[in-house]
Every structure is written in structure tokens, then in C-alpha cells.
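Missing here is one protein chain; the remaining ones are kept as they sit in the complex.
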Amino acid sequence: MSHHPSYLGVFLTFVRNSLVRDMTFRANFLIDTFSSMSWMIMNLGFYVLVYQFTPNIAGWGKFEFFVFIATTMFVNSLVQAFFMPNAEELSEQVRTGGLDFALLKPIDTQFLVSLRRISWSSLGNFFVAMLLLFYSVPRIEGLELSFWQVLLYPVYILMGVLILYSVMIALAATSIWLGRNQSLYDFWFYITNFSRYPMEIYQGTWGTPLRQLFTFVIPILVVINVPARLIAKPLSWEHSWLAAFGVVATLGSLLGSRWVFKRALWSYRSASS
Amino acid sequence: MLARAETWWTILKICVEERLVYRGDFALGTLMRFLPIVTQIFLWTAVFASAGSGLIKGFTRNDIVAYYLLTMLARAFSSMPGLASGIARQVREGEIKKFLVQPIDLIGYLLLARIAHKVVYYSVAAGPFALVYYICRSYFPGWPPTEVMVAFLLSLVLAFLLGFFLEATMGMISFWFLEVSSLLFVYMLFTFFFSGHMFPLEILPEPWRTIVDFLPFKYMAYFPAAVFLGKVQGTELVHGLMIQTAWVLGFIVLCRMTMQAGFNRYSGYGG
């Protein structure tokens, strides 16, 4: 027996088991895929309507904005596939005692709780996003992609996913100590809602502090803005600090959520019988 | 009659109590409902700034913001979180049996539970709503005349009833298909897009603009807001209220019919 648990092995087993499970409920799987895709398409429809009346929104032209939406879809589909079902299940696990079993295992509890179930159907949007990206990028006027852009785009998408994961798991963990947590998920939705728009729209007396709050305190504006800008509007000098800040924000979020999670487990262990 | 009223009163009281147990949830949830409005304000401000013209399909930016705030209010009346899925769960887990056994009317019970839910919600939400409306008062064109105000309130009550009976009918479908969550999702999608919750229906191009007029969804968000903003007036307003009432009546009947048929089917299969 080796001393360190095999994290990759466990993760791959989760991946496999979830796939087996999803495939046993194939009809559900298809319906879920279809419904989450149609949701995003409707959302896209809204912007098609809006662009009837304006050539751009806060400096984002139609196709640039489509790239922004595609980025949103990449990030969200990854978060929904890997982390959302687990965060949602956490309170259920507290109730049914599943968390007790997780605490027994000789492996990091946060890892076990965060990745246990993977919702393959959510990856449907990933492909819609791919299509949208390939449709929109060539239609942006005067855009020539460099090697660095193509390389860094997925990296920053991954960082965005990690930031959102941190916010989500921190909220879910908080629910361990606050009890029922429906509004925490609402909170997650409402908070991340801010991340789905270009940061330039937050302007003025109210907008600037809001933009700063969601950039520096809860860095959710970084999540989509940085990778989307990277592709659609290559970073100018004044924006390149954003790319650097993205790395800091990711690390900070991960550490912060780790602390909250541990704190919540501690409270769980001392508050239950 | 009195005994019956007492029964209903007791049920209503229990439901209110149940909803009051979770305080933290409550206050938080209510306040957060306004967060999407904030992003909408910023988004539309940016759209109007770039569009150049101050008017889009008859809406100024302030109109649009007021419109969103008003649809929030309308949705607070017409949205029924957990209603259909709750019915589906009761059918799936066999809890529905108690309505076959006990002398309680299922729809009546659900309606009361929902009223309790809403009463508690409004009593807590009134504060945040008033606060947000006060902060945003400059977006509104001012108080409408009394008769419009009455029509607005009436349309809100009708929106509540329409939302309730429409979603209850959806829930009854679970007597036939146990897994209705995907159906509910499609329903939710339609409501969101075609009720006017996402945007003023005026910006839809033809033929969609005409199609939504023939669907019940717009009476759950768009219509009350449009009434308040004076977008529908005179005979058009009266017609609108009549059609809204017709939809409510239609769904009351449909809901009851599906329930009866569902009960028959359920007892036929022996649960």
C-alpha cells in the first residue's frame, strides 16, 4: 500500500462511474443536454434581438460579444459538469450522512466532495460554445489570432472555472453551518450573473465601485472578461495587468475557499452528534 | 361552513409557520432577487449609449428599467416555485394518496399553501421592494391615474391565479409521466422568454410579436407592467383584462379536469 491516495485514479473512477450512471438514464441525459443547450440558445437570441437596435454594447460589437457569450458557455458548462452537482449535493450529504462516509476516507475531503459526480450532459453547451466561437471569430473585423492568444485562452478559461468553483464550494460549505441553503444557490446564481457581462458596462457612480468589488474582492468579473477579451480584443497595455491579476485572483480564490471549507467541516464535526 | 373555514384557516396558519422557520434564508433570498435588475440597468444603459437614439420601440432607457422592475413585481405574483415539481414528487412518492383518503381538496390545499407562501413572502419582501422602488423612483414616469392603478392591481391578482393554475396543471401531468422535470424546464424556458420577463415583448420581430399575443405567458409578466406604464390603454386595456380572465378560467377548468382524470388513473392502477 502506498501512502498517498491516487488522486488521478480516484478522479478517473468518478469520471467513469458518472458516465456509466448517465448512460443508464439515457433519456434523461438527452433531455438534460437539450434543455441546457436550448437555454443558452435563447439567451443568445436575446442578444440577437438587442443588436437589432445598436451596433455595439460598451464597445463590444456583435461578433465580439458572441465570443464573450461563447466564453461564458465554456466556463459555465465546465463548472456545471464538474462542480455544480457536487455542491448541490453537499447539503443533501449532510442530511443523509453521506458526508460522514466522506470524512472517513483516507483522502482529502474537499476533493472527494467536490468531484464525486460529474454531469456529462452539461458538456453539451461546451460544443455549442465551440460552434459559436468558430462562427464568430472569423466575422470579427480586423482580428488576427496569434499563437499566444490561442494558447492562453483555454488556460484562462480554466482559471475562470476555478474561481467560480471556489465561490461555489465556499457557499456550499457555508450551508453546512447555516443549515438549509436554497438561497445560497440563488446567491451563487445572482453573484455569477454579474460575471456574464463585459466589465465596461459597469460605469458611473454605482458601476465603478461595483466593478471594483467584483474584480478585487470577489473576482468574478475576471472569470469571463479576461479570456473573452484575450480572444476578441487582444489585450492592450492597460488591460494586460488584468491577465496578470487573473492568476493572482485564481490562487487567492482557491486558498480562500479551502479555508472556508475546512472551517465548515470543523463546525460540522463539533455541532453534530 | 364555519368548521370548514376553520380547517382552511388552520392549514393556512400551519403553512405560514412552516415558512417562517428559516429566517436567514428569507431575508437574503428576497434581497438577492433584485441583483439581476442591477445588471440589466447597466446593460441597457450601455445599449442606449451606443444606439445613439434615445428611443427603442417606444421605450426610453428609464422605461426599460421601470419595465424590468415592474415585471419583477408581476413575477413575484405569478411565479410558483416548487409547485409543479412538488405535485410531481407527491405523486411519485405516493404522498398524493392522502388527498384521495382525507376530505381535503388537493387544489384548494395547494392554493392555500401558496397564498400562505406568498403572504409571508410579501410581508418580508415589501421592505426590500419598497426600498428598491424608492431608490429607482426616477426611472418611473410617475403614478398612473387611479383607474389604471386599479387595472394594474387586478392584473397582478389575475397573474397570480394564472401562474398558479397553469403550473398546477403542469404538475397534474405527472399522473401520466412520472418524470416531469424536463417538461417543467421547457415550460420555464417559455415563460422566461415569452412572458416578457427577459425583455419587453415589443422588441420581438414578426411573426413572434403576434404569436406571443396568443399565448398565456405574457399575462404573467409583460401585461401588468405594460398596464402600469400606460402601454395599453382604453378598450385595449379592457380587452387585455378580459383575455387574462379567460385564460385564468380556462386553466381552472383544465386543472380540475386533469386532477380528476389523474386521480381516476391513479386509483385505477391501485397506487
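As written, the chain order gives the labels A and B, with residue 1 at the start of each chain.
One rule holds in what follows: a residue touches a chain if its C-beta (ideal position, glycine included) is under 8 Å from a C-beta of that chain, and two chains touch if they have at least 3 such contacts.
Throughout what follows, contacts and distances are computed from a predicted model.
Colleague: Since a chain is absent, check the UniProt entry for it and pick the matching name: "Ligase-associated DNA damage response endonuclease PdeM", "Electron transfer flavoprotein subunit beta", "Propanediol dehydratase medium subunit" or "Daunorubicin/doxorubicin resistance ATP-binding protein DrrA".
Modeller: Checked against "Ligase-associated DNA damage response endonuclease PdeM", "Electron transfer flavoprotein subunit beta", "Propanediol dehydratase medium subunit" or "Daunorubicin/doxorubicin resistance ATP-binding protein DrrA": the hidden chain maps to "Daunorubicin/doxorubicin resistance ATP-binding protein DrrA".
Colleague: Could you tell me which of A:30, A:103, A:150 or A:255 touches the chain that is not displayed?
Modeller: Spelled out, the listed residue whose C-beta touches the missing chain is A:103.
Colleague: Just checking the interface: what residues of chain A touch the absent partner chain?
Modeller: 1-6, 9-10, 12-14, 16-17, 20-21, 24-25, 39, 88, 95-98, 100-101, 103-107, 112, 179-180, 182, 185-186, 189, 266, 268-273
Following the convention adopted for this analysis, only the chains that are shown with their structure count from here on.
Colleague: Taking the mean of the CA coordinates per chain, how far is chain A from chain B in Å?
Modeller: So the centroids are 29 Å from each other.
Colleague: Which residues, counting only chain A, touch chain B once they are in their complex?
Modeller: Chain A reaches chain B through residues 28, 31-32, 35, 38-39, 42, 45-46, 49-50, 52-59, 178-183, 186-187, 190-191, 193-194, 196-197, 200-204, 207, 210.
Colleague: Over in the complex, which chain B residues touch chain A? Could you list them?
Modeller: Residues of chain B touching chain A: 22, 24-26, 28-29, 32-33, 35-36, 38-39, 42-43, 45-52, 56-57, 179, 182, 185-186, 189, 192-193, 198-199, 203-205.
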